[in-house]
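What follows is part of the complex, with its chains left where they were.
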């Protein structure tokens, strides 16, 4: 039996815990950005994704992604490792296979949770849970197979990783472009919040947003450096680049705001952090620190400008999933074609380091394929859910706030007056908040 | 001069503001409140146990108006805040002896 390397395993266990912690971090990041009357619903979308996607992952998701390919590099065999069958004592690459299962589980969870930012304030929690299960199954699991499943000695993996040969170290395509494209499809199908474009929908708690961004950054070290699957020089490189690119992206976003609006904001800092993290995700193991800073700079500037576009195009990507994750993911994926350097990744050079156009073409192909597949299939899923059980809450419930109407809770009750202002709740029996009102 | 005070449902504030604006009222003061009246005694479930909770979130709007606008403003509020369900709130008028604008010290109608 192959030996377990305790050092590498130690790091991957921790990395898994770190990536796991990102989804609650996302819940805070997103939760702080919505209004006080919808923060719970927002956070619950992330927690719900943890619940549903983890369970499906353990049952058949891991198998769909890392099972032997069933044809064309499109999908792994869902029954091969059903319920983690046969993996208890398995070891691969010096790691207990189960920790790899857990590591990859956290990726599936957060990718699905990311989409919720586009659907703030207006969807039913139950419909969201259904969406999570369906989307993970028919969008994420296939795409993750394409990108993350490498050919083995006698197994076949996904087409992007092996046939196309695109570089995506930690998931610029499978995670960020995928979630961003799905978010775009979902908002186009579901439509904007009431008042979109007229009211600013300001964040109700910016320290919460910043805390969320910080937890994301913290956890992202597990995401990027953990993707080395070893405590080695590659992990160290990914770590350094995850600091460098993100620091620059934050500063770049702040600078854009300063120039355009006359002042920098904390929301800009938090958004810049996420933009930088997204862009360095695919590229952290193929560029040097200067390359990382350039990626951070481009991501910070482009995403800062991109998040304004939704007002022009009139789609209510409420918390900027498209502007940050899709745009940032594309930036990172495509810039590899320019900035990859054989200094850090064997035999590979981007355009700026004397490589040819081929790598760039490959990277663009991977990005485009992900966008098209994710966009189309997500649009169909959302449409079907909406036409059957209904995805959005009623107009009146949206105005009252989906926390009270859908969860029968309200996030805050700060005053001594048991119910004061919009901060506190009327927890009514049953899920219709008007029940008691109609009996009048 | 009169002070019109309205206690309304929070999600109706935007409508009331717009209606007052349309009527020609260009100043008001808003604050948080809660209350009950007939909309008394919801049953709330918390951890499987039932409770009666009486206070419901409201918003209070105060508008200083000329005596002869008072009635119409009350009407404007009623129309714009109405959902027809209980808990829509109250609006009332109280007499005001004097008003001043802090910035200039002007008094009376000029201060509005």
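So that you can tell them apart, the chains are marked A and B in the order they are listed, and the count of residues begins at 1 in each.
Simple rule for what comes next: contacts are C-beta pairs under 8 Å (C-beta built on N, C-alpha and C of every residue); 3 or more make two chains touch, one makes a residue touch a chain.
Computed from a predicted structure; not experimentally measured.
Participant: Please state how many copies of each chain type the whole complex in this structure file contains, using the displayed labels.
Facilitator: A x3, B x3
In this text, only the chains that are shown with their structure count from here on.
Participant: For chain A versus chain B, what separation do you get between their C-alpha means, in angstrom?
Facilitator: 43
Participant: If we count contacts the way the header does, which residues on chain A are in touch with chain B in the complex?
Facilitator: 399-401, 408, 417-424, 426-429, 434, 436-438, 440
Participant: For chain B, which residues count as touching chain A in their complex?
Facilitator: So the residues of chain B in touch with chain A come to 10-11, 32-34, 38-39, 41-46, 50, 53, 55-57, 59, 85-87.
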